[in-house]
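Note that one protein chain of the assembly has been removed; the remaining protein chains are unaltered in position.
Here the chain labels run A, B, C, D, E and F in written order, and each chain numbers its own residues starting at 1.
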Amino acid sequence: MDELSAEILAGLPAAFIAGPTLIADWIVVWPLALPLIGAAILLMGRSRSAWQASFALAVLVATLLSEALLVQRVIESGPVVMTMSRWLPPFGISFAADMLGASFALVAGIVSIVVLLYSQSEVELRETRYGYYSLLLLLLAGVNGAFLTGDVFNLYVWLEVLLISSFGLMIMGGRKIQLDGAVKYGFISLLGTTFFLIAVGLLYGLLGTLNMADIVRVAPDADPVAMSGIAGLFLLALGMKAAAFPVNAWLPASYHTPDPTISALFGGLLTKVGVYAIIRILGQLLPANVARDWALIRGPNFAPFEFGVSLNLVIALIAGATLILAPLGAMAETNLRRAIGFLVIGGIGAMLAGVALGTSGGIFGAAIYALHSMLTITGLYLVAGLIERATGTTDTRRMGGLYQFSSPLSILFICLVFAVSGLPPFLGFWPKFVLVQAGLGGESYGLAAAILLNAFLTIVAGSRLWSHIFWRNGREGDGSEAPNPNLKPLQLKDRWWGLVPAATLTLAIVLLGLWPAPLFLAGSRAAAGIVDPTAYVDSVSPVGAP
Amino acid sequence: MSGAGFLDFAIYAALALLTLTLILATIRIARGPSLPDRILGLDMLVSISIGYIAVIAIKTGFMLYLDIAISLGLVGFLATVAFARFVLRRGDLGSGGGAREKGEEATR
Amino acid sequence: MLFVKTLIFALVWTAITGSFTFSNLVLGAGIGALALWVVRERLTTSLFLTRVYRALSLFGFLLVELVISGVRVALLVVSPRLDKQLNPGIIAFPLKVKSDVEITLLANMITLTPGTLSVDVSEDRKTLFVHAIAVPSKQALIRSIADGFERRIIEAFE
Amino acid sequence: MSTVIFRTIAPYLSALMLVFSVFVLLRGHNEPGGGFIAGLIAAASLAIYAIAAGVVEVRKALRLHPLALAGFGVFLAGLSGILSAFVKAPFLTGLWVTFTLPDGTELALSTPLMFDIGVYFTVFGVLSTVALALEEDDEGSV
Amino acid sequence: MQSVTDFSFLLVALAPFFAAPLAPWITRFAGHHAGWVLAIVPASIFVTLIGFIEPISLGGRARIGLPWIPGDALNTNIEFSFYLDGLSLVFALLISGIGTFIIAYSGGYLKGHPHQGRFFAFMLAFMGSMMGLVLADSIVTLFVFWELTSITSFLLIGFDHHRQAARRGAIQALIITGGGGLALLAGLVILAFENQTWSVAEMLTRAGTMQESPHYLAMLLLVLAGAFTKSAQVPFHFWLPNAMEAPTPVSAYLHSATMVKAGVYLLLRMNPVLGDTVQWQTILPAFGGLTLLTGAILALRQTDMKQMLAYTTVGTLGMLVMLIGVGSEAAIAAAILVLVAHAFYKGALFLIAGTIDRETGTYDITQVSGLFARMPVSGIAAILAAISMAGIPVSLGYFAKEEVYSLLADPGWREVPVVIVALVGNALMLVVGLAIAMKVFFGAQTQTPKAPHEGPLSMISGSLILGVASFGAGFVIHDFGRLFVVPSVTAVRDLLAGNHLETWHFAPLLLALSVVTWALGALAFWFLDDIRTQLRRLAGIWSWGPDHGFDQAMFGLIRSAGWITRMLHHGRLEIYFVLIFVALALVTLGPLLAQGLPPMPGIPYLTFYEWGIMVIALMGLFAVVVGRTRLVAIVSLGVQGFAVAVIFILFGAPDLGFTQFMVETLTVVILTLVMTRLRLEHRDTRIFEDVVRDGALAIIAGAGVTVLLFAVLRNPLDTRLSEFFTETSVALAHGHNIVNVILVDYRALDTLGEITVVMTAGIAILALIRLRAGGQRTGAGLAKRAPAPKKRAGRAIRTPAPGSAGA
Amino acid sequence: MIAELHLYLVGTILVIGAIFSCLAAVGILRLPDLYTRMHAASKAGTLGSGLTLIAIAIFALDAGVALRALAGVAFLLLTAPVAAHLLARSAYIAGYKPAAITRINDLDPDRKSNSD
Partner (left out) sequence: MVETFPVSMPESIFAGLVGVFFMVAIYLLLSRSLIRMLLGVVLLGNAANLLIFVVGRLTRDVPPIVPGELSVPAEATANPLPQALILTAIVIGFSLFAFLLVLAYRAYQELDADNTDTMRLAEPENPPRPPESY
């Protein structure tokens, strides 16, 4: 540093983070940097396909390891922060891993590894020239970036990374139906992220900052009118990302179109990022603005009344509608993976219900619901892929007879269906339990009832799927008990690469259902950090904070 | 009038003229009638923009705008090439151009 | 020959960067060499303006012609009875120049000069089709091009 | 576009544009420009070359697949960020090394420059990939 | 409270779960003898539990809690905890004891069935769930096991999965009991809130406080919804007869002895916490009585043995609920006796019915008679069980019935009607008992689908022992009362109950009531065929019942689900867009309209060339909209792009203008490159109505964003970030172009993400262009390597179909 | 005085350049067909832009900027005629007929069938 800059430096408040950055603090960067650089290396060697799968696996394992260490650090010593380029926040971009982000990242890492192993049973995806492995790593990089960043514009960037990599994955295979699905997914998603960009831009215009911890500090005093609109815009943008009613059409239109492996990856990761961002932005950064009157409904002159509508109420209505309508879709669908898509959406309703409650219990429930959903939905899609291979169809009416045919598939499917329905002792019960508790405790009886009704309808839908695909001997229509002639045994590769990862994941889900303590630990800490962001803000410590 | 004053006047005059020019080119783009006419208009728009940027450079005293002008010329060329190729390949003149039948003939 | 081209590129580089230091020249030479390497397949082996003074005179002539042509067109478009002034036509100009570079140069110059615009070159590279805005006489037009640009190009490239 | 005129002029124009793109890249830190625009100009030059000479020739000229170049770009940018780990600074911290050349010029090498070069390669690689693939997808080019 | 320190009952509760996964393997090696092997599990549980009888009868209780869910989660530690007292012990003994016979029985009953191992696994899992349920202390633990019984019974009822009726029964049971379970969950959560504890044991220490709670009624109704559905009370009774589609051991175990009693258990458990109120004492007896009569009458209508037994089970469950509703010490004692007696005789009868079916091939009592000679052991067991069912002295059933009638000792507004209903119900159920024992085993032998002979040891031992126990328990009724009834009543009523049960006693009133019962029953048995005919005729007239209603509700739900889903997910992208933009208009305009629009701005000062650029931008936009062909629109797109670039340049953003020029040009270029390959119809196909709709929506939504922008703009901008960058750019970041320094230094991470997007787009686009799948694969995962069609799809573009080529 | 003259020179060139550009635009509006319009665009347009770049070269009083501006002019001279040629050729082959007043047409219409 030359003399001139030293002189300037003296006139500035403080420009640099003074002390050296410990190598240990890099733990918050690796979950992003490893898959990102790994993807770049894969691309550089794209013509040599032999080592790509192993290399991708190695990168994923390293990423998972770093995520696990990160979670451990967060448990031990609270949020882990690194502000890039050494510029003090809010001037530089911070990466700030609190329990919410770190635990989400960890589960995302698990999902990616399972999917990578599973995809080894899918010849088409292994053709590395088209970049499947790179895209997988990039998706994870985008997801982790979104989970860990402490800057709203940077969040936008990572949302786009995961969006574009999901585009790439969605069209892997190039089937017509994929193109159709991708058109809908693509255009609607693009709208969603553009709305997000607009909201971020307006937020900058209003608050003059992009750093999340800094926003926590200044948002409550901002112009409430402008803030209402911005919060609403965030809700719309992220609601689209999370597939909340009524802007969720892209999900059932597209998730069933790519290879099941990809469906699994999407089902596990994509919408959860939207939920994460909703929790982060509406639950942590702008809760005061969300809870404030968002709009006033005034009665006509002859019946003067005023009814304040908070954004919480809007979210609650959205959550309720999503909770109830989604399982109806799952009931009505005859395409297996499309039906699962509706189950994904139902879960989103539950998570939004938690956000609508806004209490620590609600956020807690939403967080562990998301963690559960990431695992369970991934498992469900993976098993659905195996079912499609064994039955040779995607249509539940043409399936049937699998119960006798394959015990492993039966066990996996029923465990996952019960998990997604929220029947104890399966994993899905716990978040619903927490949410019902939070709803009743917060006297939001409607939300609690909607969650229970959702569970009920999901049981109906799930048991029908089970009955039609597994119990029934044959296919709908042609004498439903006549044996299904189209069943073919899973090939060796399906069993080793398909069944084993799916079974391992399911086993983990079952065990976590039986012993949910880790989930509760993560969820409660995450919720505490969201509801009271003091620790988060302190660890980032933006310039200007008291 | 001082040199600086004259230059100021010249800059505003040039801006006025170039703005008018931009509008005229835009009118050609909007009016067509054929696709090549519109492409010509767009090509024109590019070269006017180069002049416009140059005037801004002088107005603000930032010579850095010059590079924008040069780059625009280069990439604008690519645009015209692409359009020309479209016209050639597709034999598509849009509407007008007095060669509807021929346009269809040229369709392969 | 390649050295000359690289040198020219290095000079262009120092020109656009506006810094005439030795290291910048070396950098420019390096970048120029790289750029030429990329397009190496397509670089014609013909002479590249060996006779620089003729080339410069050609360039000067072009600039003068360009100004004249610009003024003519400008006057043309503001004339109130435009259609009276117009007498357009497409004529075939028999080429004497042979090489691609020469043909290209000629065609471009024709476009930049008064009243003419190169439309196409025939497949056998013997004919250049020129659109003229006012064709009083076909032969006169052909002669003016042949005596003007074409002659100068041939001189510059002999 | 097999006209003599275009085919003749295109290589020179492309080469000039490539030179220009490097210029735009290197001065980006102090004046408008930078990796993105430079990469874009470079890709445009390649596109002109491809339209004139055909994709096969461009691929031959490039040797590497342009997408690998893009990978290299992101790799370079990421690496420039990780270098700061060696000086106990956070990710993507700008590091500067200044050399004095024999003729007295100061040559500043820095990770931001490395980063911008990464941007350049990425943009160049990807846009070239897209242009060439689209061009190739089309049989019987004009 | 005396504490029993032996925690082996924890293992007792969980042992079946450990055995369940092993069952298929054991069955693979041991065949149907696996029944005997696996029966060791419940048998040892039973034996272990016997050791608890004495200490518990002396007032002991045991509790064990394992840490399960960490304490800071809900500020309430949820434990995986169990609690053993008189009540849970009785249930646990029943479950393990009868379970032993059932498992052994299943070995014979399902001999040779390909999925016998699976069956054992389900049965053991169910057994574990049931054990867990009755032994649970934490209500979370209780609820987990509660739902586990629903899940395992779902799998068991659907065991004969190839029959639609079985699947229907299973789904019906799951939906009804699972749905009730959800209500129960809500009730339990409120209960936990109100009690500030998850532990039932702790709640019991605060008995009597909940009844004052403002949420009492909600809790009560929700808990009752859970218990009534599980215990098949009217109007949820219909799932139980349908559950008879299960293999008979399942019916015997789940649907008489155990699962359906879970609701009864819950009501008994909750009696101290929620009972003793007018609501409790009204609702329970009312529903219970109705259920008793309904079950008894419907049982008469049947000729299928399993159906008859099922409906009498419904009736008995009604009786139990009725008694619990009364809630007095005597009523609870009666309930315990009825419960145990019913488990014995009904278990025996179910097993016998299963044996008969297996040996004769039918369940229909009109098809079989005179079996005694062929199946003497089963006949004896049936007679013993029927005696108990009929309440003939000195069987266990007799004491149960007397205990019910003894409610009249303290006649009140509840007791009298309860006894009358119980009497009628008992009489009608007597008929069923007689019908099965007499009609089937005596009379002339008839031709049956299979030639009958006695079942194997595994199948007859259970029924015989249960039959003997039904009858024989009466001889040790005093000890029975001391060891089981009194501790249970003590647990439920929280008082030390007395034991007045004696084998030989004389109570004239009770005897008289018993006689009336027998007389009524005998009369009905005499006219059974006529009664059945009349009942069936009645059923023919009024065919609608809740069972039919279930189908209607189910398929109505499915149909409306289909309709709603088709409405919402129609596949028309533009309608999806309409929704999104309506939402955009709402979120932007909603708060602003409600809270007051920002004041409209005055006309600001702009230079003439700024106005000019604005005009050009608007012209460009206009041309894009009205451009008739797509390429014209694309060319016009360039105009607005250039205008935007010029705006950037005019307002001090050369980098932006630079990039915008480049990108906009390139956008137009690649649009053109692609358009070169497409041959599209030129016109905008929108009809006028759509133009109006789209235009209006566009204007409103666009206006929304604008107004929001105004609302932001009227606030001053905090520029500390930009000031910092401006001050430090040269000095500390060594760059003069602040924007570029932001991009590669201050916010380099954004740029890293940005180039990642670029790179990823490259990968995706290349894959999109190169990866083609022939086009015939519309289903995923199918026909992966199908040959490509001769004509490449791409060629179709250049050889357009006639009519699609429009110039 | 020299400085004043310098500014006058710059201003004048600027205005002349702008006038050329403007007239080129008038030309493309007034002239009857594509080919005649291209005369206006390629000549007057190039001249106009070129002059403004030259104005910069003079104004900057900096060798680097001046050379860059001249390089820009060179680029213009290189690209403008080629672009005009390509567009005219494509339009012709695509069937864009010259305006009715065009007297001579040496381009044989049959040529276009084998032109690409």
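Note that in this section contacts are C-beta pairs under 8 Å (C-beta built on N, C-alpha and C of every residue); 3 or more make two chains touch, one makes a residue touch a chain.
The structure displayed is predicted, hence computed values, not measured ones.
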Across the complex, visible chains touched by the hidden chain are A, B, D, E
For the chain left out of this view, which of A:R389, A:H468 or A:R525 touches it? A:H468
From E:Q164, E:Q279, E:T446 or E:T503, residue that would touch the chain that is not displayed: E:Q164
Given A:R46, A:R217 or A:H256, the one touching the chain that is not displayed: A:H256
Note that subunit E touches the chain not displayed via residues 164, 167-168, 171, 555, 558-559, 561-562, 565-566, 569-574, 577-578, 581, 598-599, 601-606, 610, 614, 617-618, 621, 624-625, 630, 633-634, 637, 640-641, 644, 647-648, 650-656, 659-660, 663, 666-667, 670-671, 674-675, 677-678, 680-681, 684-686, 690, 694-695, 697-699, 701-703, 705-706, 709-710, 712-717, 719, 721-722, 725-727, 729-731, 736-739, 742-743, 746-747, 750-751, 753-755, 757-758, 760-761, 764-765, 768-769, 772, 775, 778, 793-794, 796-797
Contact with the hidden chain only, please: which subunit A residues? 4-5, 8, 153, 156-157, 160, 163-164, 167-168, 171, 174, 176-177, 179-184, 186-187, 190-191, 193-194, 197-198, 201-202, 204-205, 221-224, 252-254, 256-257, 331-334, 395, 397, 464, 467-468, 476-477, 480
Missing-partner contacts on subunit D, residue numbers: 30-32, 36, 123, 126, 130, 134
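Going forward, only the chains that are shown with their structure count from here on.
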Busiest interface, counting C-beta pairs, is A-E
Farthest CA centroid from subunit E: chain C
Approximately how many whole Å separate the CA-defined centres of subunit B and subunit D? 27
Taking each chain's centre as its mean C-alpha position, how far apart are subunit A and subunit C in Å? 61
Subunit B to subunit E, mean C-alpha position gap in Å, rounds to 68
Sequence positions of subunit D contacting 2 or more other chains: 1, 3, 5-6, 9, 12-13, 16, 20, 31-33, 37, 40-41, 44, 47, 67, 70-71, 73-74, 78, 81, 91-92, 94, 142
Got the subunit A residues that touch at least 2 other chains? 36, 39-40, 43, 84-85, 92, 131, 134
Pairwise, the chains that touch are A-D, A-E, B-D, B-E, B-F, C-D, C-F, D-E, D-F
For subunit D, which residues are in contact with subunit C within the complex? 3-5, 7-12, 14-16, 18-20, 22-23, 26-27, 49, 52-53, 57, 60-62, 101, 103, 105, 107
Which residues of subunit A touch subunit D in their complex? 17, 20-23, 25-26, 29, 33, 36-37, 39-47, 82-86, 92, 95, 131, 134
Tell me, which parts of subunit F touch subunit D in their complex? 75, 78-79, 82, 85-86, 89, 116
